[in-house]
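Of the protein chains in this complex, all but one are displayed in their positions.
And now, subunit A:
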């Protein structure tokens, strides 16, 4: 069964890169431009979320909290995109319920290995 992954990022190029990489590996991908957009699109089959932290309208932390409070998505893996200098944010994200993180900048194989680790 094909798994569906949602990628949330205000940068369209990052979304495209994540999306290309995942589609290439056989996943279905839903794209969202920020937390708000992501919550609206969160319905039906979504098996995993990859989200940036720094976004307008609703940031990644808020999004994680909201997803964890949404029935049906309470236990899905959520991966946050962080940068080296954002250690505090990372802790905040974890507290909000993130399953893991990918440090930016990253290359396609890194996304895949994290996705494969969390989504079996």
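Worth pointing out:
Just so it is clear, a contact is a pair of C-beta atoms (placed from the backbone, for glycine too) under 8 Å apart; a residue touches a chain by one contact, two chains touch by 3 or more; residues count from 1.
The rule we apply is simple: contacts and distances are computed from a predicted model.
Hidden from the displayed complex is a chain whose UniProt protein name, among "Chemotaxis protein CheA", "ABC transporter permease", "Ascorbate-specific PTS system EIIC component" or "Ferredoxin", is "Chemotaxis protein CheA".
Although one chain is not displayed, subunit A still touches it through residues 10-14, 16-17, 20, 24, 54-56, 68, 74-78, 83-85, 94, 97-101, 103-107, 117-118, 120.
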